[in-house]
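Just passing along the structure, written as structure tokens.
Shown here: the complex without one of its protein chains, the others still in place.
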Amino acid sequence: MLIDVVMPQLGESVVEGVVVKWLVEAGEMVAKDSPLLEISTDKVDAEIPSPAAGRVTQILAKPGETVPIQAVLARIETDPAVSLPAAEAAPKWDEETEGFPGHMARTSEPPIPAPPRVVPFAQPAPPPPTAGRIRITPVVARMAAERGLDLSKIPGTGIDGRVSRKDVEAYLASLANTTEANAGSAKVAEDKAAPAVPAARREPAAAPAVKAAPSFAAASEGRPVAAVVPEGDQVVPWTPIRKRIAEHMVRSKHTSPHVHIFAEVDMHRVAGIRATAKKEGVNLTYLPFVIHAAAKALRETPIMNAVVSGESTVLKKGIHIAVAVDTEKGLLVPVLRHADRMSLSEISAAVDDFGARAKSGKISPDELSGGTFSITNPGIKGNLFGTPIINQPQVGILRLGQIVKRPVVVDAGGEDAIVIRPMMYLCCAYDHRVIDGVAGNGFLYRVREILEAGDFS
Amino acid sequence: MLVTYIEAIRQAMDEELARDKNVLLMGEDVGVLGGAFKATAGLQEKHGADRVVDMPISESLIVGAGVGLAVQGMRPILEIQFIDFISCGFDQVVNSAATLRYRHGGQTACPIVVRGPSGGGVHGGLYHSQNPEAWFCHVPGLKVVAPATAYDAKGLLKSAIRDDDPVIYFEHKFLYRRIKEEIPAEEYLVPIGKAALRKEGRDLTVITYGAPLHAVMKAARDMASEVDIEVIDLRTLLPIDWPAVKASVRKTGKVLIVHEARLTGGIGGEVAARIAQDCFEDLDGPVMRLCARDVHTPFAPAMEEYVLPNQEKICEAIRKLAAY
Partner (left out) sequence: MTEQKDRELYRWLRLIREFEGRISALDKQGKLMGGVYSGKGQEAVTVGFCHDLRWDDWIFPLHRDLGAFLVKGADPRRLMAQIFGKRDGYAKGKDSYLHGGDLSNGIFGATSCLGATLPVAAGMAYKFKIRKEDRVAIAFFGEGASSRGDAHEAMNFAGVHKLPVIFVCENNFYAYSTPNELQFGVDDVADRAAGYGFKGEVVSGNDLHAVMKTAGKAIDRARRGDGPTLVECKTYRYHGHSEHDRADYRTEEEVITWESRDPISQWENYLEKRKYDIAALKKETTDEVLRIVEDAVAFAEANPAPEGPEAMEDLYAMPIDTEAP
């Protein structure tokens, strides 16, 4: 059997030793524990005794050579004629029969009692599984709040589907890429060149989004912009909902090239239906008619009932119309699901219900998400017309103007005639990334047709 | 100049003994023997037995005498043969040295350095493997440093000797002869209280100090294709360089703290708590720690390996945190 002679570790910090000289030659027979070589380390010089009896077959390290600890210095072939089998060389020594060294009289108690056996505590039960909940991290919560992100829309790639900073960054980058491909990438490059350890000033993490909206990033810190507030001025820090609205508006304007088109709608048939209903004790506003008409037109113009995801347009199957409702705390946008399947009275009832619950703060978060198109009605003080901002990631929105009686020219049996009609400017904004003029204009024209025809069956 | 970590320590003492006649070195076997690890080899011969003093086996005396010398304006370097034995001089460190300036209302300074070999991974067993730095980080009035490179070992020791407050200097014996490093031939100092950014990265920060730095750096290199790791070497444990820590956390959002000292009550707990408090909204995952298990450092290699952090465990922790 070949036995290795190794460089011992003589000292805790010692990592190598130097072979000083060999005391045997290759081929020589050696006895167990007879000196083989001298070594030197940082701490000690030593003679290395042979680990076995036998013939030195190989010497692997030359004098003067530095070798690491445990490296093989030589090999010894154990010679059966010299070395006895282990069992004979080390016969079993029996304490009981030979009486040595256990000679002490064991008459008294053991000096110490045996330690008690103990049982480990049972492991606590694992926490119950959490299903259907979006898992996020603190930085993601902050980014979502700052940017008004709908976290349910961001695919999480972390453990258990957790949404991480990386996921949000990827999501934001995909949004940015679709709008400003060139400008965006330039800004990413600029950001990478920034120092690796940023200045102590707190900076939101996502580079492209932050660069796109610097004023917002600063304001989101909740700090007054001016250090000194002139007497009488009042600083009103943004509430969380205000921050979200602000962020959303900026992002939408930045993301979507808005085209605003206007239709002048003759509402006299709608007014007639309202008057009839009122006699029956039913109070209808104009809004449910517009919702009804829009839902119908959306069914006919699928591209308007869509959302943008990354570099794709998702044509939504369901028609879910988000209706803006003003509340004390700010604007809320609850969603009427499957508005196209609802009757006028159902729409009316739902809108009234939303209005009441939004004011009392009882709208659930679920009712605020999933819209595919939006309608905003500023009400009787809504002025002539306005240009609404698209509710991202949707692609279109309608805004009702003030309904005003006006003299208009109508076709009365082949003859032009001037009559008094309740007229409304209806504005539609659409995302020109996704929607071309033909589709956008066609949609609004169709809404007007339905409203003027007064067919709400 | 290519030097080992222990040679860097020796040079620092040699240079400071030569530079300032008020510097002196005391400890067990530091003179004729040149130290149990040879950290003081040749210093008694060069600087004299009055200034490189072989002391009796009396750690309490070594530290206490150092305090007395310090009040007289001397700058003693006090070697504890194994830092595990500092417990025998604990009272003099925490009650005598640490409060000296305070209890005298600022009338005096306490420019002592208590240094000695710490750390495991060398099969040293229960009393030659300890990492007791956390004991001292709990004591106001002390400064605590733990270099991981030969460059820092020299620069920090020189700074510690010149510092007017008591500095506990942990030198890791695993590194003594395992590190060979180019250091400048000309004199330099490494400031106390400044961390070192050892590697920049975007995805995750590893905060460490002492011997595990080398395993962390290797892990960072080996895993470069999977995750972009930033590595911070604290170097000074009291006071910790919080701006460096926070800047990195704000950048990466994920933190793993690695130290060889035990988990419970270790420095990592303090670092994690500060991050949780000051960087909560920047976190993209839980602050994680990889430390020695809560048990003594055993002798048998398999058990020692089981107890102490190593590269494999570091990689595993990094993967877990990166995936979070």
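By letter and in written order, the chains are A and B; residue numbering begins at 1 in each of them.
Going forward, a contact is a pair of C-beta atoms (placed from the backbone, for glycine too) under 8 Å apart; a residue touches a chain by one contact, two chains touch by 3 or more.
No experiment lies behind these values; they were computed from the predicted model shown.
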Contact partner of the left-out chain, one of B:D164, B:D294 or B:E316: B:D294
Positions on chain A contacted by the hidden chain, ascending: 5-12, 14, 33, 41, 43-51, 69-70, 86, 89-93, 95, 100-112, 115-116, 118, 120-121, 123-124
On chain B, residues whose C-beta touches the chain left out of the figure: 28-29, 31-33, 36, 54-58, 60-61, 81-82, 84-85, 87-88, 123-128, 263-264, 293-296, 298-307
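Following the convention adopted for this analysis, only the chains that are shown with their structure count from here on.
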Whole-Å gap separating chain A and chain B, where each centre is the average of the chain's CA atoms: 38
Partner chain B, residues of chain A touching it in the complex: 11-16, 42-43, 137-142, 158-159, 162, 164-166, 196-200, 202-203, 205
Parts of chain B lying in touch with chain A, wherever the complex brings them together: 6, 37-38, 117, 122-124, 128, 173-174, 176-178, 197, 200-201, 203, 230, 243-244, 246-248, 250-251, 253, 280-285, 323-324
